[in-house]
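Missing here: one protein chain of the complex. Every other protein chain is in place.
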Amino acid sequence: MKEFSDDLVDYGFSTEVRVRLSETDAVGIVFFGSFASYFDVGRMDYLANLGLNRFGGAVRDLIPGAIVAHETRFKSPARYNDVLTIFVRIAEIGTTSYTFHFKMLNKASSAVVADGSLTIVWMNLEQEPIPVPVAFREVIRQFEGRRLREPRQ
Amino acid sequence: MKEFSDDLVDYGFSTEVRVRLSETDAVGIVFFGSFASYFDVGRMDYLANLGLNRFGGAVRDLIPGAIVAHETRFKSPARYNDVLTIFVRIAEIGTTSYTFHFKMLNKASSAVVADGSLTIVWMNLEQEPIPVPVAFREVIRQFEGRRLREPRQ
Amino acid sequence: MKEFSDDLVDYGFSTEVRVRLSETDAVGIVFFGSFASYFDVGRMDYLANLGLNRFGGAVRDLIPGAIVAHETRFKSPARYNDVLTIFVRIAEIGTTSYTFHFKMLNKASSAVVADGSLTIVWMNLEQEPIPVPVAFREVIRQFEGRRLREPRQ
Partner (left out) sequence: MKEFSDDLVDYGFSTEVRVRLSETDAVGIVFFGSFASYFDVGRMDYLANLGLNRFGGAVRDLIPGAIVAHETRFKSPARYNDVLTIFVRIAEIGTTSYTFHFKMLNKASSAVVADGSLTIVWMNLEQEPIPVPVAFREVIRQFEGRRLREPRQ
């Protein structure tokens, strides 16, 4: 498991979701799989905020890429109608991949609900990994600044 | 609301689902929207049973069509791990559309859980309604026999 | 199928959702079952707007009731990232049940995406239908005014 920063200052962007009934389960709390949708909202809102959701002529805001890894750690339950703040950063960019980190807090109580990551590999139309485009990388680098981990060249 | 036959003999096909935790909600029962997925399983299994899921060179078993109406009546709650039997028929074929009827029973108790319908319009690539192909109609007619309602010609 | 008013003035409340990737399907549009979640958001926001989500000491904003009928008519497809406005009204209150009507529009294009209804029966703890409480009925009556259909007494 990766380490996710607990310092909210490290997360340059945040967005919100409110828990829907369909996202809860019979245990009475949010189904653990529903967090994938929340992370995805965080990912897409982050990219839209930087004008990257239409990068390279994206079809319907879907940048070509494949999610290759997803992890979530659950810290405290969330329940129906809770408003959750999703803090989002891109923590790493490699040659062909980049990794989002997320931290989700209950907006009312500030309790940490979950943290986690998504790693995406840039793909060509034949579904082969290709380098993250320089223009994309530059926008992320400017936004994330010194917080961004990049492999040495 | 349509009338759905209570006579199970009217349903020439059935399939099963088992309730997953993700399909329940914080009320402790199956979320009402999860029945759409169950009906869809019933629809697709019915078509596959008649060899129609690949009709006309369907891309990935997806016959070209648009769902235009969906209704469900909920009779008794279903819960996590319940096995539900989905009885399926095509009850009507019009010129450009056809309508599935569903009746779902709790397999263990035989209690009726829900019934409902889905109406699909056949579409060309420009998303305009076109007549249901004769070959498709014939297979349904032979399978459903005298139970099938068709408009007079 | 019920008739749903096309006059947006008849809908005294509206709320919004933005289509998430998880709500779309391989056809490339919003999965028809996802509209149940959207209607549910509309229902809950409507009740919260009138202070009724905590009615009678509701547990976690869940008023005791059972959804007994749900219908949707699909008018035009919605796609990933579309913002949808959900217009909501309670159109009928009977002795033990009440019925929401919904009309969903694409916010950018104003195209009608779907309309439909949800009917809920008030329940006691034994899951038996009981009369809609007078205080609940009064709030709805005041909000909906002459648009509200009620059975003659």
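Residue numbering begins at 1 within each chain, and the chains themselves are lettered A, B and C in the order written.
Throughout what follows, a contact is a pair of C-beta atoms (placed from the backbone, for glycine too) under 8 Å apart; a residue touches a chain by one contact, two chains touch by 3 or more.
Every value quoted in this text rests on a predicted model; they were computed, and no experiment measured them.
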Option touching the unshown chain, where B:F13, B:F55, B:Y80 or B:F143 are the choices: B:Y80
Interface with the unshown chain - residue positions in chain B: 20-22, 36-37, 40-41, 44, 53, 60-62, 79-81
For chain C, the residues touching the chain missing from this view: 21-22, 24-29, 31, 33-34, 79-80
Chain A residues touching the omitted chain (full complex): 1, 26-27, 31-37, 40, 60, 62, 66-74, 77
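The definition used in the following text is that only the chains that are shown with their structure count from here on.
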Central chain (distance from its CA mean to the mean of all protein CA atoms): C
Chain B against chain A, contact positions shared by both copies (same if over half, else different): same
Between chain A and chain C, centroid-to-centroid distance (C-alpha), Å: 31
Chain B and chain C: spacing of chain centres that average the CA atoms, whole Å: 24
Two or more partner chains touched - positions in chain B: 26-27, 31, 33-34
